[in-house]
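Below is one structure; the comments refer to it alone.
Of the protein chains in this complex, one is absent; all others appear in place.
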Amino acid sequence: MNNQLLELPELNVFNDLESEVRSYCRNFQTVFEKAKNAKLWDRNGNEYIDFFAGAGALNYGHNNEKIRGKLIDYMMQDGITHSLDMATNAKETFLTQFQEVILKPRGWNHKVMFPGPTGTNAVEAALKIARKVTGRSTILSFTNAFHGMTLGSLAVTGNSFKREGAGIALTHSVFMPYDGYYGDDVDTLSYIKKLLDDPGSGVPIPAAVIVEALQGEGGLNSASQEWLKGLEQLCKERDILLILDDIQMGCGRTGPFFSFDDAGIEPDIICLSKSIGGFGLPMAITLLKPEIDMWEPGEHNGTFRGNNLGFIAATEALNYWKTKEFQLDVEIRAKSIRKVLEDIPVKYPEFCGETRGRGLIQGFAFERQELAGRLSEISFDHGLIMETSGPHSEVAKLMPPLTIEIDTLEEGLKILERSLEQLSAEER
Amino acid sequence: MNNQLLELPELNVFNDLESEVRSYCRNFQTVFEKAKNAKLWDRNGNEYIDFFAGAGALNYGHNNEKIRGKLIDYMMQDGITHSLDMATNAKETFLTQFQEVILKPRGWNHKVMFPGPTGTNAVEAALKIARKVTGRSTILSFTNAFHGMTLGSLAVTGNSFKREGAGIALTHSVFMPYDGYYGDDVDTLSYIKKLLDDPGSGVPIPAAVIVEALQGEGGLNSASQEWLKGLEQLCKERDILLILDDIQMGCGRTGPFFSFDDAGIEPDIICLSKSIGGFGLPMAITLLKPEIDMWEPGEHNGTFRGNNLGFIAATEALNYWKTKEFQLDVEIRAKSIRKVLEDIPVKYPEFCGETRGRGLIQGFAFERQELAGRLSEISFDHGLIMETSGPHSEVAKLMPPLTIEIDTLEEGLKILERSLEQLSAEER
Amino acid sequence: MNNQLLELPELNVFNDLESEVRSYCRNFQTVFEKAKNAKLWDRNGNEYIDFFAGAGALNYGHNNEKIRGKLIDYMMQDGITHSLDMATNAKETFLTQFQEVILKPRGWNHKVMFPGPTGTNAVEAALKIARKVTGRSTILSFTNAFHGMTLGSLAVTGNSFKREGAGIALTHSVFMPYDGYYGDDVDTLSYIKKLLDDPGSGVPIPAAVIVEALQGEGGLNSASQEWLKGLEQLCKERDILLILDDIQMGCGRTGPFFSFDDAGIEPDIICLSKSIGGFGLPMAITLLKPEIDMWEPGEHNGTFRGNNLGFIAATEALNYWKTKEFQLDVEIRAKSIRKVLEDIPVKYPEFCGETRGRGLIQGFAFERQELAGRLSEISFDHGLIMETSGPHSEVAKLMPPLTIEIDTLEEGLKILERSLEQLSAEER
Partner (left out) sequence: MNNQLLELPELNVFNDLESEVRSYCRNFQTVFEKAKNAKLWDRNGNEYIDFFAGAGALNYGHNNEKIRGKLIDYMMQDGITHSLDMATNAKETFLTQFQEVILKPRGWNHKVMFPGPTGTNAVEAALKIARKVTGRSTILSFTNAFHGMTLGSLAVTGNSFKREGAGIALTHSVFMPYDGYYGDDVDTLSYIKKLLDDPGSGVPIPAAVIVEALQGEGGLNSASQEWLKGLEQLCKERDILLILDDIQMGCGRTGPFFSFDDAGIEPDIICLSKSIGGFGLPMAITLLKPEIDMWEPGEHNGTFRGNNLGFIAATEALNYWKTKEFQLDVEIRAKSIRKVLEDIPVKYPEFCGETRGRGLIQGFAFERQELAGRLSEISFDHGLIMETSGPHSEVAKLMPPLTIEIDTLEEGLKILERSLEQLSAEER
């Protein structure tokens, strides 16, 4: 948490009028004006390369021209912007496209729920329906999980600073060790099984397990494919629903559309938001296997669940996924990043730590935790926007738009390398 | 709750692919394509007059041209769409405009918090900060209150159908009778005071009271100015924070910008969403008196709290409030509606009930509760979209865009009159 | 709450070794040694008349000789003292006697549950079974109710000082105004009905209502017979269970065996403790209508649920109830007390207040709340033990053993009158 004052005079309006809760503007102290794909410019014309991508909401870049074109056309034709959950052309097109491009190729028949246009809403809806369908109340979540900031989602989020913000006890959740939490030698699934199968353990059979295939906020911790498969199996055997929160990691962030595609699992419930809206527009969906789509009409709702500009942008964005090409592009970019990160321990052995993540969400976890934040500061001074994550903000995290041009990526990585050099010099 | 099947073949895509939770599309069975100010057109070219206005999210009408122009300009200049809570031009302009047009004229210095772009997020943030600041946990809410669908907001929402959807107990809230709940003769405030001041009552001093000045979903119940003033006083004397949820009633829905302006109160916390975004775009703000803006940076956050298209639209929309003219326009329209509603008991004495609401949210509460829903059906068949509210969906509710042309309003009211006539004929 | 130091040197052992939580020993500062029926003697031979009766646990007096004889016989014959819930002669005899003397004459067939030997245990068991049988979770309780100090019972207890002692939120309870809470003109039942029958009120249909027919700790507030009948009706119509907590008021404290006998109701669940054990011995029972006795074996248990000395004493004590004579004796004594209390406003008009209670639990509620405590202090100095109750400890409470000799009663009342005189003198 960065409490530093916003000292630049041009930030006066924010200092004077906006709540103390604002945070990123404290780390990136300037007023941004324009943005295009992987670059931003501030009011003074300074250019920044974006390795943050709206925390995963801008996988297709800033002001993606194809998507923008569709949005403006739609608006100019008096297309409906806001429709609650009435039927519209825009929604129909999105539903059809989502089925064709995402569900059908996987042989899935999940129903699409529009729960309100934010990730936390998608999670709240998932928890509600899981509890309704099973008649149970506990949700099993994992160490360092992040699922949102409203009371239901916060109860399954691990971060103690965020949790304490609730002001009341967060209940009906139980936390279990994520894959690798106790080191590579400990199989956390067998640990969990013993608790679930022991009627004296104090740990009840939960309504659902909620999990991220790769924990973004939690510090880029990856679950192995075997672990995810095992988790799916564990759930099935005990009639527990599996909720996959792919809000940050979905829409190609790790390579394939879903971060868990390679594990070959089919979660009962999947939460998507952030980049599903294609253009940075608020949108979220909760996918439900048909047999658990046991909602009464209107049992969960929200004013902005029919954000049709989101549908328009999302429909266009899904075109990226009609072929395998886009995923290959991501992987090429991922390799460049991986190379730079893997060089860190070689070039700067004093930065003890490890490379984490995959696809276009990779990072370096520093043992001296404060170095990650310092690296982010230095990088910003050099024109690169990147953030930290992890329980101690100890992971420097690189997540450019998936559509970043190769040149821009290389340019950004060069800035990163210069910043590492400076960090190394400072530490000497 | 309407479980009726969507039988029109053109709704097949929705029937096949969307979750059972969808609701309004069951009442208004067609696929909408275009909209302009107070009119919508479906795919088959049928025209509908909109007396629903996105449940209050479209106070400035569909595709408001002034706002749309600003949006398209901004997008074409590569303005930033999504910025988390980094500083942007668009946000600065909104903050300045909001201060000039809304806060300064009232002599207020509330801080503006962007809690995530939906009403429920604005409420969750309000509850969190109230609990943090006071160190207490209970929130006092009112009978028939509606504040949102995520777990924190749902706990202060009265509707049992929505509450049961939570699947777990909703705690830390206590419900008290709203103004008029026990009839005009009972002063519910004195009732509440006795409970709060009795250390044996079982009702603790709450962190905050959350209240709507006019309950929309709850059935268009109005609190009197005296009651609101008394409530503010009650809170002050006991160091309880007053949260005013103006999500549906704010932005001019009842006439003045805030629905409680006439009561002369200054709530500690105010929640706005729905029409604050101007164009039906997801946006929300929570206003906090400076002394209670005790957040740590990032203690509450959300991916879409920096929806800059919302800031652009909101800034333009606030221009409506620079003079008194807009409010007068609303009042003229309100009178036309009032006249029609007040004629109902005269023309159709068999429709026992009463007129409710004010400004451009008025309605008729039927004693035979099912008539409200039937009236909505008939109206839709005649080309008028209007909804019901209240615990038994017993109130037929009229809430056109504030910008509705006089002609369109009159046309809509004629449809309403024809529909009433048909309803009367059916009931005979 | 009395924080005064225990200054007498003879209380040193308690000051040094016992927890700060001790309370009555702060008000009655001496070391008691012996007791017989309605009198106690301290270590220095001072005599005290007991108008407190173990807070209702000593209805049959201290060291009741008939009961003591039975106990000693039983012990000398190697009767079983502790049996968990195994079958014993002593328990069989008690069950039979309870059926003959209490249940059968009322035409009841409640099952007897031994939930652990304290009142709070009887209440916890009642709440558990009510939730199990109905599948609902909320318990409706009343302002100024007192039901116990363990977490379940505390959640339905009104006193804020006791509640805050929990250290965590007390949930799944909702408090409603007791009979007369808003004055004689307000029918609190109709108030409650409106909330229960309004699906938007935020107040759910509870599993059960828990109520005292006369609130002891809450300040000697009486429910009328009509109100109790109405409450029973209200519950029946909505399939809500009625729990009558007769822990303090039962066993004849108000005259008849059950404090609600005159109201002609038959509660679904009845909690008894305190004087049921006859001799001040820990014992409690929860009576359940057969159709709600849906426990699994051992689903609630407790080490001391089979306190056989309690069964022996209880069986003997129930002999008092074989005829109407005992109740008549109580009523005679009650009249003497009533007379003295009703004279207070006449003799001492400066003591504004009112007479409360009935049977052998009556008192005077002082408007100047601190006078009750002062009266108790003065009385103790004069050799009379009496306590206060009410949310502000504003009620001076007289509750001698039911078996108090007429002479002792008169003697005690004389001390009371002298004490009132002194109080009046002090206040002049």
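We just call them A, B and C in the order they show up, numbering each chain from 1.
In the analysis below, contacts are C-beta pairs under 8 Å (C-beta built on N, C-alpha and C of every residue); 3 or more make two chains touch, one makes a residue touch a chain.
These figures come from a predicted structure and were not determined experimentally.
Of C:Thr188, C:Asn307, C:Ser379 or C:Ser419, it is C:Asn307 that touches the chain left out of the display. Residue C:Lys132 is the one among C:Lys66, C:Lys132, C:His382 or C:Arg418 that touches the chain not shown.
Screening C:Gly152, C:Pro177, C:Gly202 or C:Gly363 against the full complex identifies C:Gly152 as the residue touching the chain left out.
Of the candidate positions C:Pro199, C:Gly230, C:Gly280 or C:Gly373, contact with the unshown chain belongs to C:Gly280. Residues of chain C that touch the chain left out of the display are 1-3, 11, 13-14, 17-26, 28-36, 40, 43, 54-58, 62-63, 68, 71-72, 75-89, 91-92, 95-96, 98-99, 111-121, 124-125, 127-128, 130-132, 137, 148-153, 155, 161-162, 165-168, 171-172, 207, 273-274, 279-282, 286, 288, 293-304, 307, 309.
Against the chain not displayed here, chain A makes contact via residues 137, 141-145, 156-161, 163, 169, 171-175, 177, 181-182, 191, 194-195, 198-204, 218-219, 390-392.
Although one chain is not displayed, chain B still touches it through residues 168-169.
Assume only the chains that are shown with their structure count from here on.
Chain A and chain C, compared by their mean Cα positions, are separated by 58 Å.
Separating the CA-averaged centres of chain B and chain C is a span of 49 Å. Centre to centre, using the average C-alpha position, chain A and chain B are separated by 30 Å.
For chain A, the set of residues that touch two or more other chains comprises 168.
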